[in-house]
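Some chains have been omitted; the remaining ones sit where they do in the full complex.
For reference, chains read A and B in written order, and residue numbers begin at 1 within each chain.
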Amino acid sequence: MKNFNQTAHQIVIATRGRGLYEFTRQVMDQLGATGLQTGLATLFVQHTSASLLIQENADPEVRRDLDRFFARLAPDGDALLGHTAEGPDDMPAHIRSALTAVNLSIPIAHGKLVLGTWQGIYLWEHRVDPHTRQIHAHFFGE
Amino acid sequence: MKNFNQTAHQIVIATRGRGLYEFTRQVMDQLGATGLQTGLATLFVQHTSASLLIQENADPEVRRDLDRFFARLAPDGDALLGHTAEGPDDMPAHIRSALTAVNLSIPIAHGKLVLGTWQGIYLWEHRVDPHTRQIHAHFFGE
């Protein structure tokens, strides 16, 4: 019989407004503390105007380009949109959330996340103003 | 040794055509019946022209705006597209599916899904005509 186990953690990220915030290290550290060698890590962001992204962690210009692209695709104050009561960036934030991911599942092998060489884990804040964002992390394995 | 368990359920949603259909309550009720306190819920939609979405469940205008946005981004009858045999809304439905999610992974804590205050779980029907949609729900934990 295998000796499976699971643990849950809360990750809190205070954003300074729209942009990508890497938290790969926090997930790695939490995983290391569990002692799990093989299994599955699940990250879930508990908001509808922020998302989770795995992207290149080398050139910061990549993150600026992602922002430029999404600003063109779903611009703030878009006349098409009717949900404007919470500000011109609120509905575009919901759209960005729908186009990206609220959850990530990353296998664990040899005690580590199986991230590729250039992959980092990011919270993507879609609102212009700073927010405090909650991410639930679930680790399972043996 | 932990007392892990898993169960599977089928969720069937009869849509009235394109739009968002909330089924948070069904998932919550199925989870409640399992008695699991900590673990992982996985939802998987078994179609290529519908998807799963976690979005704001407060103002219904948010869902209308999501529809407006995707109708502009991937319009029905788009002259760019060659796969037209199944109707002008079929290939745009596949594109909407590719841009969103077919599966969701939501951790379970204290016997509940760890959804944020405003998060609801939706089936997103991308076809114009009504369809019967199948979602497989898998719960695992202890």
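Just so it is clear, contacts are C-beta pairs under 8 Å (C-beta built on N, C-alpha and C of every residue); 3 or more make two chains touch, one makes a residue touch a chain.
Please read these numbers as outputs of a predicted model, since none were measured by experiment.
Visitor: May I ask how many copies the whole complex comprises, since the file places only 2 of them?
Guide: Across the complete structure, the repeated chain appears 3 times.
Assume only the chains that are shown with their structure count from here on.
Visitor: Please report how many Å separate the Cα centroid of chain A from that of chain B, as a whole number.
Guide: The mean C-alpha positions of chain A and chain B differ by 19 Å.
Visitor: Looking at the complex, which residues from chain B come into contact with chain A?
Guide: On the chain B side, the touching residues are 1-2, 4, 38-40, 53-56, 59, 61-62, 64-66, 68-69, 72-73, 99-101, 104-107, 109, 114-116, 118-119, 140-142.
Visitor: Looking at the complex, which residues from chain A come into contact with chain B?
Guide: Counting only chain A, the residues touching chain B are 1, 3-6, 8, 40, 42, 44-48, 73-74, 80-83, 85, 91, 94-95, 97-99, 101-103, 105, 134, 136, 138, 140.
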